[in-house]
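Only a single protein chain was left out; the remaining protein chains are all shown in position.
== chain A ==
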Amino acid sequence: MQTLMEKLQILADSAKYDVSCSSSGSHRKNTGNIGNAHTAGICHSWSADGRCISLLKVLFSNKCVYNCEYCVNRRSNDFPRASFEPDELARLTIEFYRRNYIEGLFLSSAVEVSPDRTAERILESLRLLRYKYGFSGYIHAKIIPGVSQELLHEIGLVADRLSVNIEMPTARSLQTFAPQKKPKEIFAPMRQITNSLIERNSLKGPGNMFRGIAVNAPEHYLKGFSQGIEEKDKAGGSRADSDTQDSITAVSSARPLSRNRRRQGEDFAPAGQTTQMIIGAGGETDQSILNTSESLYRTFKMKRVYYSAYVPVVDSPMLPTRKTAPPLAREHRIYQADWLLRFYGFSVKELFTEKSQNLDPDLDPKVTWALRNLDQFPVEVNRASYDTLMRIPGIGAVSARRIVRQRRLSAVKFDDLKKMGVVLKRAKYFLTCSGRYYGEKRFEPEVIRNAILQMENGLQMSLFDDQWNRLEEGPRQEKLSAAGLL
């Protein structure tokens, strides 16, 4: 018999490759015995890898019948196995929560016996936590693909956030690496969650873009949906023909269950849904990864897509070897691009060209975009619209708002920009202040590019080529000297 200590260690080890740990987006009040949810979320600690610990992130069980290539819990991996008892887990959560260690619980699980069996166990633990212990803190529940609609609905009523992992950015790589997971089984629960949220008038959508008018209107109910992610790639994010394509999936089943719940005031996943995919396991380009995210945002209006740099945890002939370092720089650039989609009004199409289907390893995607579109710059900060300000590298939502606020009273001077939080080392090449330009003498992409690289100190730069392969010392030196950094 394993002790609680052993189980916690094993099941934390199994859960840690899941990225999401946010506790934001819920407004749950303390109606029970203990706990509430802080809208902005609270991180309570940071582990040695610098990732925040907000929720107690564990698997309910890591005894898996699936055998996904990339996963540490795959059936064929020699790894210690354990399962919690529902009451044991609920009590542990409460005790950690009382000590202010955590904001709540993140509960996922390996597929033990079948998806439904697993979901039942998860539901049992969450109900204990909510009703027996009166816990009103944050709960993030992972939905296993292939789960029945009724169970998903019941879990949604006790959880704050739901997530179904898409795992791989294309249907082809999903087929290769996780043959037991079917795209259809992944999209069905996603669709059901979105529909339930629309039904309850509580779909908020990702960031502040993609919002459109009245996303909660009945015409946004998702009906049929193309079966694979690949079709979406071809469609380039547009969803025009998907409804006709997929009349096979039962339209009626897409309706949310039991409408009367709403009247009882029961929240269904108030913090919405998220998903995550692995970066650098299959051979996808950044463009196809972000295309998938964009269509997930457009279609399901999910709060976030998480990206997880693949850490080689198992030996598989199809995957990078155990010695490969996780592609952290690439993950970082993809996150930057994801923010551009959700908060800055960019589309994936703008971020890539025919030639470059990957993000620039050396510069952030906003600078890269600006350098390709220099004809739209420099922008006069005292006149440009808020949306245009947001497109200037080095200006974000806070500084753009401050500029707009101040200039109603008095003109914004160059010296003010720094105090407003503008990152001048990037921004100064792309703006004018009362007609004056403060950047380099020559307004050309290469000149500005090199100037910014020198400012940002080329040390981290140029470790990668444009296919995200690690560069040898020789080519790296060449690249550095071409940028005038040597």
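Everything below uses one rule, namely that a contact is a pair of C-beta atoms (placed from the backbone, for glycine too) under 8 Å apart; a residue touches a chain by one contact, two chains touch by 3 or more; residues count from 1.
Criterion: contacts and distances are computed from a predicted model.
Q: The complex has one chain missing from view, so what does its UniProt entry call it, picking from "Sulfate/molybdate ABC transporter ATPase", "TIGR03915 family putative DNA repair protein", "Hydrogenase" or "Energy-coupling factor transport system ATP-binding protein"?
A: From the listed options "Sulfate/molybdate ABC transporter ATPase", "TIGR03915 family putative DNA repair protein", "Hydrogenase" or "Energy-coupling factor transport system ATP-binding protein", the omitted chain resolves to "TIGR03915 family putative DNA repair protein".
Q: Please pick, from A:R74, A:R161 or A:R402, the residue that touches the omitted chain in the full complex.
A: For the chain that is not drawn, the touching residue is A:R402.
Q: Please pick, from A:Q2, A:N36, A:S202 or A:Q336, the residue that touches the omitted chain in the full complex.
A: A:N36
Q: Please output the residues of chain A touching the missing chain, sorted low to high.
A: Its contact residues with the unshown chain are 4-5, 8-9, 12-13, 15-17, 29-30, 33-36, 38, 42-53, 56-57, 92, 95-96, 98-101, 309, 311, 325-326, 328, 402, 405-406, 408-410, 412-413, 415-416, 419-420.
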